[in-house]
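Below you will find the structure I want to go over with you.
Removed from the display is one protein chain of the complex; every other protein chain stays in position.
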Amino acid sequence: MATAIEYFKLLPKTNCKDCGQPTCLAFAMLLANQKAKLEDCPHVSGEAVEAMKESSAPPVNTVKVGTGENAVAMGGENVLYRHERRFENPIAYAVSVSDSWDAPRIAEAVAKAKSLAFDRVGMVFRLDLVSVSNDSGESDEFLAAVDAVLADWDLPIMFEINDVGVAEAALSRHAALKPLVYAGETADVEAFAKLATKHGCPLGIRAKGVEAAADAAEIAAKAGCKDLVLDLGASNLKECLEWQTIARRAAINRKFRPLGHPLMNRVGCGEYAVATAVLSTLKYGSLVVFDGLEPYEALPLFTLRQNIYTDPQVPIQVKQDLYPIGDPGPHSPIMFTTNFSLTYFTVRADIEKSKIPVWLQIVNTEGLSVLTAYSAGKFEPERVAAAFEESGVLDKSDGPVVVPGLVARMSGKLSEEIGRDVVVGTNESKDIPKHLREITS
Amino acid sequence: MGGLEERYGVGADGIAYLSETVTAADVPGLLAFAADGADAAVSLAIECLVNAIGEFGGETIMEYPETGYGLPLITGWKGIEGLTLSGALEFLRSLPKTAADGLEGGMEAGEKAMYSCEILEAVAYLRGHGGGFVPDRVIRELGLVLVDETIPGAAVFLGGELGDPTLPDTVRDLQSKGMLGLVAGEYSRAMEAAGIRMGLDRMLYPLGDFAGLVHALNFAVRAALIFGGVTPGDKTRLGKYLAKRPKVVVLQTGPISKLEAALAFAALLHGAAIVTDIDLPEIPKAIKVCKDRSDMLQVGIEERGINVRLEPLDLPVGYGPAFEGEIIRKPDTYVEAGGSRSRSFEILLSVGEGEVEDGKVEVVGPEIDGIAEGSAIPLAMVVKVYGAGMHGDLEPVLERRFHQSINYAEGVWHTGQRSSNWVRVSKFAKEKGFKFRDLGRALIHGIRREFSAVATRVQATIITDPAEMGEIARIAEESYAARDERMRGLKDESVGNFYTCTMCQSFAPGHICIISPERVGLCGAINWLDAKASNELAPKGPNAPVPKGEPVDAVKGVWDGINDLVRAASMGSVEKICMYSFMDSPMTSCGCFEVVVGMTVDMQGVVLVDRDFQGMTPLGMKFSTLAGSIGGGRQTPGFMGIGKKYIMSDKFISAEGGLPRVAWMPSGLKRALGPELAERCAEIGYPDLPSQIADETVTTEAEGLMEWMAEVGHPALGMDPLM
Partner (left out) sequence: MAEIPSVAEKYGSKVGEVPVGHGDYVAGGAGGMPFLSFENPSKRRPMIAGEVRDSLVGYPELAAGMFSGREKDPADWAMMWKEIGADMIFLRLTGTDPSVGTTTAEDAVRIVKEIDERTRLPIMVHGCGVQEIDHEILPRICSEVRDTRLIVSCVEEEDYKRLSAAAMAGGHHVLAFSNLDINLAKQMNILLSDFGVEKDNIFMDPLMAPLGMGLDYSYSVNERIRLSALRGDRMLQVPMVCHTGEAWDVADATSDEPGLGDPAHRVAWWEAITAICAMMSGADLLVMRGPSAADMVRVYAEELAGGS
């Protein structure tokens, strides 16, 4: 991958700001981090763009389904392990409806798909796509079913169509939505590829095993199709894991282009389907299409996706806020800690274990943990006092204010800042329950 | 001697021969003496066995009571189990005659002597006269706390004389340190005579006379077999285990007999250290002479590296981290020192063995009771330490502990360092009975708690009398100056090792920090001396030495040893680093660097941005954007994270021209660098440079910076472009 300096060499160095960045150097940095495209610079030569594209294209294609801000991007991956670098594009989940269903049944399924949305840590976890399956084999029924879905579904859609004729009809009408056309296992890869390319839509094909998939991908590529998603046709967990690993390693470690595409799985519903989705989320899948998904499956699965696709080098942060734990009252203890998610989770879980209601104030330390934040000057008594002020917690309770044991040295200053006595808590989070029992008894 | 003849069923001659003593020996003399003792011990054991076979029959199995290890020394070292009297005879006869040459010969002698004694003692049990053997069940209890160092170590008393006046104090010292005492020879009677009660409940256990000393050895061997999982007969592993634990020291006083000399070598074989008060030759980590009996235990503890557990500090006020953040305001202050109100300083000095009395606290000048409320007094806090591994470079590391040691005390407050410190003792603490003496105790406690491995003796002096301060103040000033000089004088060329630091690896797994004398860690917190000290204190900790290896490029700062490490640690993703370049293979960055160095857009100069500056820079990027782009352990030529102090180094991006490349830095960073920046610029021949470096008040734009550089004639414009 090219460094910022290598990109910078290609740029005009005029700092014209036409790319939206204040300097060519800043733009080069974005390029190196793949947060911009070379084409965004109107002054760079076409040859340079081509040269750079070749050398800097990620080993796995990026494929976009849908349009606008809701578009789902897949692939674009550069690494095999998330500790090397953040995985680029989170895996997408879809639920399928059949065109052999009547409109009310489809509406019900779409409503259920929409209900799989959960507000978590300032983010919404939701289902990405609804898939329409051409079980009828007929164009008219298919188009009707798509209309029924679109009546209540604003996010991207995909089509499962095994017949080129039906696909032609569907794309002629809906190409503007940029749906993914999933042809499944087909003898007509070339025809589908040409069709998808003509309409500017991404194509999904299924071929059993990595060799067959590579062959199919080559055929599609020859037909001009760039936006390809591969289903390796795994019939069980082991095949899913091994084949997807082989495909991704071949693409990244061996620069094997035919397998450098996002990978997808068409599963059914129930335990085994969810297990496949879990594996695919961990190991290189970009899309899983279900027949159905229950909320008790969706929430843990979506949480997993959120966890796996976080940036390992940027600590996840919790919002600075007052978090009541249990049902704290006017005399409950007030505790505080940093907004590093792991710290927050640990402290919160340990407070919950004590069964003693507590006001937990989270202080924005830019995601640093207690000691690191303190030594970096981001967990100062002034900052804590300001957070107290903002949330008004000191007016909510006259209970003891507990200073984390590791930063006991701020106790004097904090006490002065807030005009209230403080007590020093424990060094280890696991000792919180015991300490809470002591100070509240 | 009559008792011993009856005990082992032997004649008087052999016993008498083995009991011959000397009070001085050189190395060959001692070896010959021990070898002679070993051979005589074998003869005596053979005599004993022949008689025992006559009495009990050759097929009688030999074993000690309540043990699963038969004859533990023979089982442990030789792997021989279920020995009969005849078998033992055969075993002894198979031992070669001792060659009295070298330490190895001594060890051989020791081995033979201990087998012989083990057999003698086992026969004593057979004859109904046994004693001194510690049963397995006791070892399982006592051994557990001995190997986990709850009991820090054991002392074996060997020799001794009735009426030794130092004995009660030594025993008290031993017991207060929680150590186990194993008492052999005349020492048992001396203790009885001195009214010292023995027994396992008192952690003082009599082993018996003469051959009884082997019970200390078979104790150690069984601890290894039980807790070390050592297979009987695996000599190598047994030796390796015993070298580490249990930690045993032999205190030998007075004339030494032939048998004792031979068994002393056996004790060495078991990893023990011997401290003697007679003229024996000294062998490092093995035999140490100490003529002062009251000091022998302390010397033994140091020789064997026994970590004595620290009793909690008992002060009239509370003590602990909970009081660290306490603030003492002026009206609450009883007395204070320093803080530009009075002369005050603190110093830790590493001194010779004889110059420290461990645990001693001295107050020179008036105590707190003699001082009027509200005074500002002169104060010197002086801590002297000794330790075999202690040296000057560790002094500042230990001295930094003063701050915490003092602040942990309730009602006492400390800030600053060296001669710019400031101490307050509150009225509350004074009322509770806090004394300056307690200040000294707290200082000693802090050093012992953290650094017992290097500082084995600690003494504190608190001086409040200005007339007594002159000399020590001069020494302190010299010491501060020497430390500064040492750091300044340290050059990358003059050391063989750099250090790694893995403290922040959890966030930046790919990042490998290399710390050299002239390049501080990029978090700014750890310089080369700190890393070196940290490595000495915790050899397996986060700072490991890296041999530089052969220089590959002196200008860019490339060494093959450093590259080898970087390649291995990054699993091949980073091939090499140039310590002095930010354009070519710069060091990787984690997330905790203090400052980012970045190339300007005209490729002539560099911009420095520190963590505290949140505004826009002429690079077109803010610190946060830069940090996000270059962190995480990647090499990003043109950009690099560094520690502030590196800016002042001779080696600061020296491959690209160094400090004169700097065209812009935030005013806050300029202020933080202080007068040193101007001094440094003058030193390298660019006295005008500080005023030529722009800041955010001049411009935050690329064009603005270019104009400014042209306007002031910035030296970077005269250099080759960076690319």
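Note that the chains take the letters A and B in the order they are written out, and that residue 1 is the start of every chain.
Assume contacts are C-beta pairs under 8 Å (C-beta built on N, C-alpha and C of every residue); 3 or more make two chains touch, one makes a residue touch a chain.
Model, not experiment: these values are computed from the prediction.
Asks: Looking at the whole complex, which of A:4, A:210, A:230 or A:289 touches the chain that is not displayed?
Replies: In the complete complex, the chain left out is touched by residue A:210.
Asks: Which one, B:33, B:157, B:187 or B:227, makes contact with the chain that was left out?
Replies: The missing chain is touched by B:227.
Asks: Which of A:166, A:259 or A:287 touches the chain that is not shown?
Replies: Spelled out, the listed residue whose C-beta touches the missing chain is A:259.
Asks: Just name the one of A:303, A:320 or A:440 that touches the chain not displayed here.
Replies: Candidates A:303, A:320 or A:440; residue touching the omitted chain: A:303.
Asks: Over the whole complex, note the residues of chain A touching the chain we left out.
Replies: Contacting residues on chain A, toward the hidden partner: 81-83, 115, 118, 120, 210-212, 214-215, 218, 236-238, 241-242, 245-246, 249-250, 253-254, 256, 258-259, 271, 274-275, 278-279, 282-283, 294-301, 303-304, 306-308, 310, 312, 316, 341-342, 345-346, 349, 352-353, 430.
Asks: In the full complex, which bits of chain B touch the chain not displayed? Write them out.
Replies: Touch with the absent chain occurs at residues 140, 143-145, 147-150, 226-229, 241, 244-245, 502, 505-506, 509, 540-542, 571.
Just so it is clear, only the chains that are shown with their structure count from here on.
Asks: What is the distance, in whole Å, between the centres of chain A and chain B, each centre taken as the mean of its C-alpha atoms?
Replies: Their C-alpha centroids are separated by 49 Å.
Asks: What residues on chain B touch chain A, complex-wise?
Replies: 321-327, 407, 507-510, 525, 583, 591-592, 598-599, 601-603, 611, 616, 618-621, 625-626, 628-629, 631-632, 635-639, 701-703, 723
Asks: Touching chain B in the complex: which residues of chain A?
Replies: 3-5, 8-9, 13, 15, 21-27, 29, 32-33, 83-85, 313-315, 372, 375-376, 403, 405, 407-416, 424, 427
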